[in-house]
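Reviewing the structure listed below.
What follows is an incomplete set of chains from the complex, kept in their original frame.
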Amino acid sequence: MIKCAIIGATGFTGMELIKILVRHPGVRITHLTTRQDTPIPVRNLIPVLPPGIDLEIVPYSFTDVKKNADVVFVCLPHTEAAETVKEFRRANKIVIDLSADFRLKGLKEYERWYKVEHPCPELVKEAVYGLPELYREKIKQADLIANPGCYPTGVILALAPLLKNKLIERDSMIVDAASGVSGAGKKLDPATQFIELEENYLAYKVNKHQHMPEMREVLETYSGAGISLTFVPHLLPVKRGILATIYLQRRKNVSARKIEAALKAAYDKEPFVRLRPEGNFPALRDVQGTNYCDIGFTTDPQSDRVILVTAIDNLLKGASGQAVQNMNIRMEFAEDEGLKLW
Amino acid sequence: MIKCAIIGATGFTGMELIKILVRHPGVRITHLTTRQDTPIPVRNLIPVLPPGIDLEIVPYSFTDVKKNADVVFVCLPHTEAAETVKEFRRANKIVIDLSADFRLKGLKEYERWYKVEHPCPELVKEAVYGLPELYREKIKQADLIANPGCYPTGVILALAPLLKNKLIERDSMIVDAASGVSGAGKKLDPATQFIELEENYLAYKVNKHQHMPEMREVLETYSGAGISLTFVPHLLPVKRGILATIYLQRRKNVSARKIEAALKAAYDKEPFVRLRPEGNFPALRDVQGTNYCDIGFTTDPQSDRVILVTAIDNLLKGASGQAVQNMNIRMEFAEDEGLKLW
Amino acid sequence: MIKCAIIGATGFTGMELIKILVRHPGVRITHLTTRQDTPIPVRNLIPVLPPGIDLEIVPYSFTDVKKNADVVFVCLPHTEAAETVKEFRRANKIVIDLSADFRLKGLKEYERWYKVEHPCPELVKEAVYGLPELYREKIKQADLIANPGCYPTGVILALAPLLKNKLIERDSMIVDAASGVSGAGKKLDPATQFIELEENYLAYKVNKHQHMPEMREVLETYSGAGISLTFVPHLLPVKRGILATIYLQRRKNVSARKIEAALKAAYDKEPFVRLRPEGNFPALRDVQGTNYCDIGFTTDPQSDRVILVTAIDNLLKGASGQAVQNMNIRMEFAEDEGLKLW
């Protein structure tokens, strides 16, 4: 039995991890921690859990967690997570960090977007980007896994095979994405009150979202050169899920068949990527509550454009589901253990 | 007092017209008709209306309507509207057609998208496209006004000034739009049931929507040459409103200031277009229940792209509000008479 | 032109008042105030308003408001409103208070439910309960109008005629009510976040809601003796509207006809109460966006029970609409001036 700790267990990603891990047959949750002062019974926070589950979320103590955890999931806010990650890496724990703190290799980009100097640059090199479909072999060896952001997960999965196979123009990437409100986290905010969001829809952080450098950095390893990326996220009046519609210019003589072949070659054997036949597109509800990334595509001969639609559950494949997928790979469980969700 | 008839008054656009016209000080509703067999009291259909309003929607009779109407609003489905429009034009009535039947000048395009030969091509030439901000002078004289489609309204208003001033590349237009469910009309459909749509979001008719030729035809009069347009509409779990995010390539040396200047020149004096300062974007709720089209924009120096966001209420500026605006222009009322909605 | 001030204009009831009063032909808004430090353009707060409306909400200054207002709407939280009301009454202004501070005649009940001693008991006697259908004559003379609570409005309108005519048992009143989230006010609260409320429904303050003494006090003036009232409010995943389902024991030999007759006698000429025929019940959407209170009823011969359903828009008939209705009565406007809303 692997012993797991969740640091920052009261947020949405922490709660989702709890829901998955209490049912994972190879795992025992040994610690759930919070920055608050008083313990919180897990069942108060997640009332759908069965009465038998008597776990408590307790005030954080590094010493306590250290004693009895093999894997530590860090679910703290960006820029706060790094210090905690460092502590646990020093104590030689396997860390899966759900924050953005170790996703970017470029320290300057990190500073630019998160407005702080990186607190432990030495660990950045060690960190492996936890997108299993692209980095599975590295994840198997990694002791620090930087779990991808929600928007980047779907977008990178759709684009990497096309860039790698040189099917699309590097300077043509436009991503129009829409996310459910859980992506904004649990913090109280007028914009995520029911009265503000119900019946509403809006673009936000237009071409200024902090997930842009993450997408760019990973995608450039596939394009082999600089890419131009336009990214406009939107806020949906739904709880969970991200649907991204991606517009690309295809390179000369690239047929729909080639696009499909590249995607198939990349994902045909992947347990959590489901490719649609050309012209068939996923809806949010096809992936909500699951760890799947669904991808559909079509081509427009008139404009030489390729249109892709990808859908994920932002809290699962876009966060906690993917974190467990990473843990499964690292700890040699079946990759879908605990993730047969529907 | 102008006498108005609404043909097809039980659909969403008909209902919305009723709500506006019962309060319009210069208008009397003389006929509300339906293809159904039995009369329907308006207040059963629209329970928020006050008890004093005793109008009935009655089975359609051309002869009855003809006797006592100056302006006829036709709210019938595409391909069914044309014959009715023809009848009323022969009887010399002023017709405002909310269907798609007289929007396209190109008869072949009409046939291609609506799968029928146009039933009265001779009237197509007479019809004036009812987008007041662009065709006000023609509307003043028109006896047949083709009220624009919901998606085209917001998109054309955003793009026409930029094309006209040659600020953007003709082959670079990508429109990602999201509509509330009233855009689909009142017909029962599994896709618009609550259980299917709540918490859902999806792309539909990807690059195949029947509003594409309408946008293209109008925009090409501004570009002076062929344009390339990619259009992906999405269905939102909201009742009303369309938000379109538009991605364009700007031409060489075109600054944000020039974009702003072109939009300002076009709309500064318009009562129903509200321009935002650069980097400020409208949300759906800013326009719901109003006849406004709100437009925001920004530029991305890195990719030389322009991003525009436009928002309208699809049933008002995208349909019935615009129809009344057209009537006001044609009948020489103040243009915002009956349209001070919020 | 009557000069109106709104104290506390940034909350939901203040905003709703603004939307009504800017269109009211007999009124000019002279002051909109907030407890915040910096002025807020009204159109930032209510983006649907037309560009022409340049009102600002400014930091509160008694002296400023006093100089130039005939009617003062006080939209402050309970227990904070009373002092402000007192100031304006001393300055001889007509005050319409939307808080709970002057609704209860019983000072002990006030203390018991609001946990503070009443700050100006001398004004309590002067205050008239602003339910026009029951207290119109007094409202005409009143200088301090205590605008009713949202739940009490619908419930009292349904029950008063039945109690007055001795048709129902005084000890049998059960009110099961469900409210949209705007009833909770604008304060940030985890319970009213989208993620918490969407797809949810719950009972709250079960038989402990602060509107209970208000209902009881008014209803006892009609029963002439103590009543027993059970009241369970529920929170709905909707923005606005209250629907209350009321269960009563009828007195011996009371037929459905008698119930109907009593309701008809009370409301047949009322502009804002709409009675349904027996067995026909209002839905929330029938009244949303209007100042109506819709009432339906039926009887159950087997159990001798009467079931009533009443629906209002909590921000209109349940707050700001009713406040304007009161102002119209007091200032001798037509009672529905500014309130033809739909």
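Which chain is which? They are A, B and C, in the order written, and residues in each are numbered from 1.
Convention: contacts are C-beta pairs under 8 Å (C-beta built on N, C-alpha and C of every residue); 3 or more make two chains touch, one makes a residue touch a chain.
Since the model is a prediction, treat every value here as computed from it, not as a measurement.
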(request) Note that 3 identical chains are shown, then give how many the whole complex contains. (result) 4
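Just so we're on the same page, only the chains that are shown with their structure count from here on.
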(message) Testing understanding: with touching defined as stated, what is the shape of the graph linking the protein chains, line, ring, star, complete or other?
(response) complete
(request) Report the chain closest to the protein's overall CA mean, measuring from each chain's own CA mean. (result) B
(request) Between chain B and chain C, tell me the centre distance in angstrom, where each centre is the average of that chain's C-alpha atoms. (result) 38
(message) Distance between chain A and chain C based on Cα centroids, please, to the nearest Å.
(response) 47
(message) Where in chain C do residues touch two or more of the other chains?
(response) 198-199
(message) If we count contacts the way the header does, which residues on chain B are in touch with chain A in the complex?
(response) 171, 174, 176, 178, 180, 196, 199-203, 206-207, 228-230, 232, 234, 236-241, 243, 245, 247, 279, 281-285, 288, 298, 300, 302-303, 305, 307, 309
(message) Could you list, by residue number, the parts of chain C that touch chain B in their complex?
(response) 19, 23, 46-51, 198-199, 274, 282-283, 285-290, 292, 340, 342
(message) So in the complex, the part of chain C that touches chain A is made up of which residues?
(response) 12, 181-182, 186, 188-190, 192-199, 237-239
